[in-house]
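Omission of a single protein chain aside, the complex is shown with its protein chains in their original locations.
Letters A and B mark the chains as written, and numbering starts fresh at 1 in each.
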Amino acid sequence: MDAITADDVIVGAGGAGLRAAIAVCEADPNLSIALISKVYPMRSHTVAAEGGAAAVIKENDSLENHFNDTVAGGDWLCDQDAVELFISEAPNELIRMDHWGCPWSREPSGRVAVRPFGGMKVERTWFAADKTGFHMLHTLFQTSLKYPSIKRFDEFYTTDLMIEDGRCQGVTAVEIRSGQMRPFAAKAVIIATGGAGRVFPFTTNGAVCTGDGMTLAYRAGVPLKDMEFVQYHPTGLPRTGILITEGARGEGGIIVNKDGYRYLQDYGLGPPDPWPRKMAMELGPRDRLSQAFWHEQKNGKTISTPYGDVVQLDIRHLGEKKIDERLPLVRELARSYMSIDPVFEPIPVRPVVHYFMGGIHVDIDAATPVSGLFAAGECACVSINGANRLGSNSLTELLVFGGRAGRSATKYIHSGGKDVEVSVIEKQAEDAQKRIAELFQRTDGQETVSGLRKEMNDAMEAGAGIYRTEDSLNVACEMIGMLRERYASVQLEDKSNVFNTDLIQTLELGAMLDVAHALTHSALSRRESRGAHQRLDKTERDDEKYLKHTLAYHTGRGDPRIEYLDVVITKSQPGERVYGGEQT
Amino acid sequence: MSEATVALEVLRYRPETDEKPTFQAYTVPYRDDWVVLDALNHIKDNIDRTLSYRWSCHMAVCGSCGVMINGEPKLSCHAFLRDYYPGKLRVEPLTNFPIERDLVIVMDDFMEKLDSVKPYLIAKEDRPLSAGEHLQSPAQLEAFRPYTMCINCVLCYAACPQYGLGPDFVGPAALALAHRYNLDSRDAGRDERQEVAASNEGIWECTFVGACSQVCPKSVDPAAAIQQTKIASTADWYKALLPPWGKR
Partner (left out) sequence: MSRKPYMRKLPTWWWLSQRRYTIYMIRELTCIFIGAYAVLIVIGLLRLSHGRAEYDAFLDALQSPFGMVFHLLALLFALVHTVTWFGVTPKAMPLWLGERRVPDAAIIMAHYAGWIVVSAAVVFLARVQ
C-alpha cells in the first residue's frame, strides 16, 4: 500500500481542525498538511452551533471576569493555568476571525456586538445572528482555501493511529468512495474530530458526532479525561433534539412549566425579576437548568407530549422584529420542525445531550502524552471547561486551542528527530486493512448495527443521564461492556466497496461503544456530584477526594483502568457557585 | 390495527454490480412530523442497510442531504412527508451531477468551482490584531449578509439547466459567494475574482432562468447575485474604455 506523506496530518476539518491547519501554514508555509475528514469540511458539526463565541472586548469587562465565570462555571474542575491562557488569547482569535471576513453582528457604532450568555457576569459573547458556528466554520473553510500547502482528503474515515517507536507517525484512513485503505505517514498528527453525542438517544449532535478521534487516541494508549461530564443543553426540540440556542434566553426568553410558572426561581437561580439579568434564572449555567428540568419532571410539572416531557421556551414578548433580527434561525426551526411560530406560541423544549466536556487528555499546548500526537476542540480535554462548560466558550476554544495545536505541531516538527519509517507505516496499514477485511468476510454475525446502537442509546439514557446513581451506573457499565463483546459479531450487510455507509456506521458504532465504556466507568468512579455529573446517592461536591481529573485508560477487552490527576489551581480556590440573586 | 404508511421509490446504483441506476420500492411508517430523511434512516436501520446517502445535522444547516424528491431538488431533512402523503415519493440523487452510489453524488466539480472564485477575504492592507476589528455598520453588514447564508447544498446546481447543459459553468453558489466577498466592505479583491467570475464560464453562462433562487433553502438568491455581478462587470468594461479612468 503506497503511503501518502505529509509533514502534518490533521484528522477532522471542523472549526478546530481548520484553525490548526491555518496555524501550521502561518507558522511555516513550507510544511505540507494532509487535512483528513470523514465529511466535507462544511458539514462538520461546528456548523450547527448557534449562540456565539466569548471573548472580553467591552470596556465594562475584564479578563479576570471571564476567568472567574469560567472557573466557577466549571465547578472548579478547570485547570486554571489553561483558563488564564484561554481567556487572554480569546479576544485576538475573534478579532482575527473578523480580519478573515466573519460577519459578526454589529452595534450601530460599527463595533462588534456582544450578547449576554449563561453563567457570565458581563456580556462578552460575540455573535453572527444566531448562526455563529455556521459563519465561523465557513469563514475558516474559505480562508483555508488560500493556502496551497493544505491538501484535503475529504470523505476519508480514519481507522487507526500509527504509533511506532513511542511516537505517532501517521494514520490509516479508508477512502469512503472507493473503499480503499490509505496509509498517511506524518511527523505530527492533530486530532480534531469533535464530540460523541450520538452515544445518547436525544442529542443536538449530527450524525458525524461519534467520537471517532477520541477512540483513536484512547486505543493508542492516551487516556480519556473527565469523560463522565456530559453537558445537557436545556433547550432542544423534542424527538429530533434540534438545538434552540441559549441566545434566545440571552435576548430575554423565559422558560415555564406546565403551570406557566418560571420554575427556575425554585432552584437557587431567582428572583425572577428584573429580567433579563445575567447569571440568574434562564441565564444560569446549563447544568443547573437541565437539573431543574429533571426535578420538575419528577414532580409532575412538565408537559407530556408523544415525544416525551417538555417545558416551554417563551420568546413571544421579544416581538417579531427582534426575533427576525436576532433569532431568525430559531423562528425557522420552530416553524419547520414543530409547526409552531415562536412569535405567537411558546416552543416546547427539553434538555438534550449537547457537549462533551471530557475527551483526549492534552496539556496546555494541546499535546497528548504520546510524542507527535496533539488534539484540540471538543474531542480534547485541556481542561478549560471543567465539570460544566459555559455557553459560547466552546467556539472560542476551537480557535484558541486549534491554533495552539497547529503551532505546537509545527514546533514539534521543527525540533527534528528521526524521520518517519514509511515501510513500518505501510505494514501497520496492512494490519488495519485486515481488520476491515474480517468484517467483510464474516457471514455468521448475530448482531445488527442498528440493534446494538439502540441498546447502547437506551442504556446510556437510563444509566448515565442527567442524574445518576451507583446502581444505574453499574447497570450501564455492565450493559456497555456486554455490547462491546457483542460488537465482535456484528454483521455487515453491505459488502460493497463504493461508498459503503453500512461499513462506516459499523466502525462509528465501535468508536461510540469505547467512548461509552470510558464514560460509564469514569462516572461510576466519581462518587460525588460536581457540575454536569450529578448523583442522587452522592449529592455533595467532595473537593478533598475529587478535586481531580478522571483518567480512563483503554485495556483492550477489559474495563478501563481509572486513575486521577490533580486539577491545576492558581488564583481561584474552590467556592460556592452563586447564581441568581440581586446583582445585575 | 394497521399503521399509516407511505411509499417511496428510491433510485439505487451499485457501481460494482449495476450497469445503470434502477428504482427500488420501500414502504415506511407515515408520521406527520417526519421528514424524508427520517424515512431514509428508517429504511437503512430496519429494511435495507445497503442504502447509501449523506446526512448529518438534520436541521438544514450542514448542506449534506440534498436529493431530488418528485423531480424537485430538496434537502431530505427539510422535506416533510406530510406535504406528499398519501402520494408516493420518488427520491433520486441530485441531477446534473455524476452518481457515485445510490443517492450520493460526486461533489468534485463543485468543490473546484468554489475554490476557483477565491472565496476568502482579500483585504485592502494587512491589519494588525492590535487595531481591533474592522468597523462595519449594520447597514454595511446587511448589504452582503444574505449572500453569506449559502450552506453549499448544491440544490441550485441541480436546478440550473445551464449547468446541466454545460458543466463548465462556474455555477450559482460559487458566483453568489464571490459576490458576497465583493460586497463586503472589508474586502478589496473584486478585481482578482473577476477573472473567473466574469469569464465566459462565469456569470455570462447564466441566462437568468432563476431556478437556483427558487430552490435555495436559505434564500441566498444566487440569481440576483449573478445579475448584479453582470451589471458591475459591464460597468467595469465601459469604464476601462474611458481613459484616463480606465485602468485595464
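Observations, loosely collected:
The criterion applied here is as follows: a residue touches a chain if its C-beta (ideal position, glycine included) is under 8 Å from a C-beta of that chain, and two chains touch if they have at least 3 such contacts.
Everything numeric in this text was worked out from a predicted model, so none of it was measured.
Within the set A:T193, A:Q433, A:N497 or A:T550, the residue that contacts the chain not displayed is A:N497. Residue-wise, the contact with the chain that is not shown comes from B:V106, picked out of B:A7, B:V106, B:A123 or B:A188. Although one chain is not shown, part of chain B still touches it, namely residues 13, 15-16, 20-21, 71-72, 95-96, 98-100, 106, 137-139, 142-143, 161, 164-165, 207-211, 213-214, 221, 223-224, 227-228, 230-231.
Residues of chain A in contact with the chain left out of this view: 177-179, 496-498.
The rule we apply is simple: only the chains that are shown with their structure count from here on.
Chain A and chain B have CA centres that are 28 Å apart.
By the touch rule above, chain A contacts chain B in their complex via residues 39-40, 42-45, 47-48, 92, 95-96, 98-101, 103-112, 131, 134-135, 138, 142-143, 145-146, 154, 177, 206-208, 239-240, 242-243, 329, 333, 336-339, 448-450, 493-494, 496-502. Against chain A, in their complex, chain B makes its touches with residues 14-17, 33, 44-46, 49-64, 78, 80, 100-102, 104, 106-107, 111, 114-115, 118-121, 123, 127, 129, 132-138, 140-141, 144-145, 148-152, 177, 181, 184, 186-187.
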